[in-house]
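Note that one protein chain is taken out, while the other chains of the complex remain in position.
This part shows chain A:
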Amino acid sequence: MQTKRTIFSNRVLPYVLLAPQLAITLIFFIWPAFQAFRQSFLREDPFGMKTTFVWFSNYTRLFENADYLNALWVTLIFAVSVTALSMSLSLLFAVCVNRVLRSGRFYTTLLVWPYAVAPAAAGLLWWFMFNPSIGILPYGLRYFGYDWNYRLHEGDAMVLIVVASAWKQISYNFLFFVAGLQSVPQSVIEAAAIDGAGPFKRFWTVIFPLLSPTTFFLAVINITYALFDTFPIVDSTTSGGPSQSTNTLVYKVYADGFVGLNLGPSAAQSVVLMLIVVALTVVQFRWIENKVQY
């Protein structure tokens, strides 16, 4: 790994400088992760009197558990919907902002601030709009003969958390798409225009392929966001219901472990989640290496 050509020669100082970061990492990250790993192979009786080593039993039970399989499925639908909805809207807005020259900054300001809204607040904002008794959207939907109620209809609850999560993520995707669009060379676009390609054809055959690194990067980031950062949205709106239709993996770890105090199975769920994060991180860093090469 890279250092400077000339370096300071002090034997103790670098360790002192690293000590705070390493201490916090070891105490609050590595050690708890190790504990979760260890616990996932143990089973404790309800009174905490006796602990037995059960090999992979917690894991096999997990993947035989209908609730867990349901949570996997729910998380998959949720993550794909949030990513697709948020990224397509952001790309549309970014392309538009990139077209208007003078008012671009004005629209950008209007579009970026949701980045700062806490996920819990975003959840409550949409929860208010979607509330069956006083919300404005159910009121509108009743005109079309649809009885909206996220507390009863599983599909409605999923739509609520997808919309709230996608809304919050639009600003992030938008900024990266704008940055990506600005790095597309103007000469390539002009060349395509001279060859007779109209704006839509230029977008799909020239600009969109050149954006693919940004798109791929954002897809990974959005999936990570949908999997892990949306816990407050679920917790502040549906709490996993109705009948577990919005019980995502992260929410389930919390509900089983912290509320239900089911140590072994909850630890096994944590380990599965860690493996997912590791996989996503590796994919993300591969992307960065590829980007650096050209």
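Following the convention adopted for this analysis, a residue touches a chain if its C-beta (ideal position, glycine included) is under 8 Å from a C-beta of that chain, and two chains touch if they have at least 3 such contacts; residues count from 1.
To be clear about the criterion, contacts and distances are computed from a predicted model.
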Chain left out of the displayed complex - its UniProt protein name, from "Nitrite reductase (NADH) small subunit", "Biotin-dependent carboxyltransferase family protein", "sn-glycerol-3-phosphate transport system permease protein UgpE" or "Exosortase-associated EpsI family protein": "sn-glycerol-3-phosphate transport system permease protein UgpE"
Full-complex contact with the absent chain, from A:62, A:79, A:97 or A:211: A:97
Which residue of A:159, A:181 or A:221 touches the chain not shown here: A:221
Residue touching the undisplayed chain, where the options are A:13, A:69 or A:152: A:13
Touch criterion as defined above, residue of A:141, A:189 or A:283 at the omitted chain: A:189
Residues of chain A (touch criterion as defined above) contacting the omitted chain: 1-8, 10-11, 13-15, 17-18, 20-22, 24-33, 35-36, 39, 89, 92-93, 96-97, 99-101, 103, 107-121, 124-129, 133-136, 139, 167, 170-172, 175-176, 179, 189-190, 193, 199, 202, 221, 228, 231-232, 235-236, 250, 253-254, 257-258, 263, 266-267, 270, 273-274, 277-278, 281, 288
